[in-house]
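The complex appears here minus one protein chain, its other protein chains still in place.
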């Protein structure tokens, strides 16, 4: 059975990794769909689709599960009524969706796709918004993401990018 | 003479119906343009264009005025300077516009189209935002919309949809 | 039961009208979806969505069946895999599709929608391409379309438009 | 050497003119890129691209520097990661960018383009937002823009437009 | 009076220059709208909008008429019915259009804009398609374009670009 897991992964963190490991106990393969890929260099959407793909791929590879996962960037479609079929055109066939988002769950249920909740792993710590806030306040964010992710963020000067964007007027 | 009446109709309510009946005393035919058709499954834009068309069509038919009205979905164009000609490409020719919106009135006046105000029918009650709020708080919304509309909203489980969207993170 | 009938209607002709009358013997209501609405002022797509809507509405009204039909303009979506759900977001719910186009039939069958062929009414005469050709060569095209359609085409100087477009370089 | 100066110019004011004169002491030619050209008739984006182009052209011409400047409208691209190459496809080659915006500076630096700050000329007075606020409150805005700009805004009834938009619901 | 002249300018040639000089005998100012700006690196659309702007600006400047002309890039809008208002949102107000294209003339006439033919200057020689063909066959194309244009095409290796594109499969 192939599962589907959707997220924005800004950035990919240990909570995500925990969920993926949990799912892979029940599925042979997992599609990891990266959402909102057209956004980047924004406070809420700091990293490009390519950078997020690299974060995930490097982490999965280091964990020895890269060949069981398929990472797919999915640009937003500005009409929720089209979202499922838009996503379906971009990803391989799957049998089950893993999500805790009520809208995602409703949209898949409306087309008779099975959806299952994912147990949250220390949600108060492992949360994209909180991690970006720690990045901004120079707090400890590195322990919240896989080593491969913090390495990449350092290499692309992600903290400096966030600082500049926070100060910047819009383009 | 053919008139034009523009709205988002989220949902179509008795205030709209009142306006339509008032307009049809002055016009032979009326174009009902449904705006923002690319939005749905959002708190402010709950229903799809198809659902809104069905609400209006069923109500007009029950009132025996369906053949005097032409319902047209109009997606947004993200440039106000193009809006009138975008709309004109989608609807039959018309001689007069009915609207109370100052921007709509300005845009039509700029191209020399005649615009007329519509008397508001109990505006404090018949208002899309207020009706959606009542839906959310389980208040009495059914008396504010035509029977055909409440029937359809029940059939598509509109209240449940609104609840889920209200809780949901964005996609 | 509500049916769905899809066409470009460039222009709406007697063959379409014949099909609609045949469908309305089996369905209570019919959605008439006008495709490729973003195209106009082209040799193959001569009329705007608004003009095509007006052609159909006037003809249906003159035949006394306007209140059983819902005319919906549907812009193209440049991805066949999204076409059915794009269309579904724009039209009321329907139970059966009427079409002879193999691709349309496949796309609906893939999502388990029932599709039925429409008997063609003198296909060698009632055909959009042939009618546009007769318009261009000043042949008899008026007998091939409903009176309301020829009247509208005269009023908007459709033949003159076709001549100019045929000569024109692209914009 | 050819320079590049980016702004939204809502409206073009004396602070902009001051910057342009300062840049033209160092550059032979200057590209003036007008951003967000698809927005207009909004409180924050009052004027169309055409109107902003006219404001700038008339002022430059009156100052005798029109032939050293190239005004280019640049629509937004909804992905910051594409912004520099999108802009590059629309403007002539340039050697240096003038900007104080940290995001603009980062995006150009990332592709090794030289960026230089522009000395701000009485920033607390010459600022688009403040000027639009004075327009709205009927304060003195005319002394803050070149005479050609106030003349154009009067001609197109810009203040009246702003008032209507401020009152208007969204389209 | 301000005039409007529309072209793709692939490349800008002496026929265009001849037309511009002719128009400037009747108009104080001229808007030169560059069409199809989103196309480049194609056999029919070799140069980017930026390169075409540079060709025109350099030539006008060398002729001493740069300050009487406003060059505006205009991306295509895929709906002819919207084309005039799309263009109008991007350019300053104008009083007359100069064009020999029957479709352009019809679209402007439909909205009551005055259109005037431009006398063609040795059309069999000065024609974009023919000039690109000469470029491809290593014929003499340089005498057909202003010196500033041939200089720029040399600098950006335009002939080499054309050769590669001609051989290339599509992307």
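To keep things simple, chains are lettered A, B, C, D and E as they appear, and every chain counts its residues starting from 1.
Keep this in mind: contacts are C-beta pairs under 8 Å (C-beta built on N, C-alpha and C of every residue); 3 or more make two chains touch, one makes a residue touch a chain.
Remember, predicted model here, so these are calculated numbers, not experimental data.
**Student:** Where does the absent chain touch, in terms of which shown chains it meets?
**Tutor:** A, C, D, E
**Student:** Which residue among C:43, C:62 or C:103 touches the omitted chain?
**Tutor:** Counting the whole complex, the residue in contact with the absent chain is C:103.
**Student:** Considering the whole complex rather than only what is displayed, give the residues of chain E touching the chain that is not shown.
**Tutor:** Considering the whole complex, chain E reaches the absent chain at 38-42, 48, 161, 164-165, 167-171.
**Student:** Across the whole complex, list the residues on chain D that are touched by the chain not included here.
**Tutor:** On the side of chain D, residues 79, 81-82, 84-86, 88-89 touch the unshown chain.
**Student:** Which parts of chain A are in contact with the chain that was left out?
**Tutor:** Given the touch definition above, chain A has residues 37, 40, 48-51, 53-54, 57, 60-61, 66-67, 70-73, 75, 88-93 touching the missing chain.
Keep this in mind: only the chains that are shown with their structure count from here on.
**Student:** Going by the contact rule set out at the top, which chains touch both chain B and chain D?
**Tutor:** A, E
**Student:** When the contact pairs of A-C are compared by residue number, which of D-E, B-E or B-D has over half in common?
**Tutor:** Having compared contact pairs by residue number, the answer is B-E.
**Student:** Quick one: report the Å distance separating chain B from chain C, using the average Cα coordinate of each chain.
**Tutor:** Computed from C-alpha means, the inter-chain centre distance equals 25 Å.
**Student:** Between chain A and chain E, what distance separates the C-alpha centroids? Give it in angstrom.
**Tutor:** That pair's centroid distance is 46 Å.
**Student:** Give me the residue numbers in chain C that touch at least two other chains, ranges are fine.
**Tutor:** 40, 48, 88-89
**Student:** With chains as vertices joined when they touch, what's the shape: line, ring, star, complete or other?
**Tutor:** other
**Student:** All pairs of touching chains, please: list them by chain label.
**Tutor:** A-B, A-C, A-D, B-C, B-D, B-E, C-E, D-E
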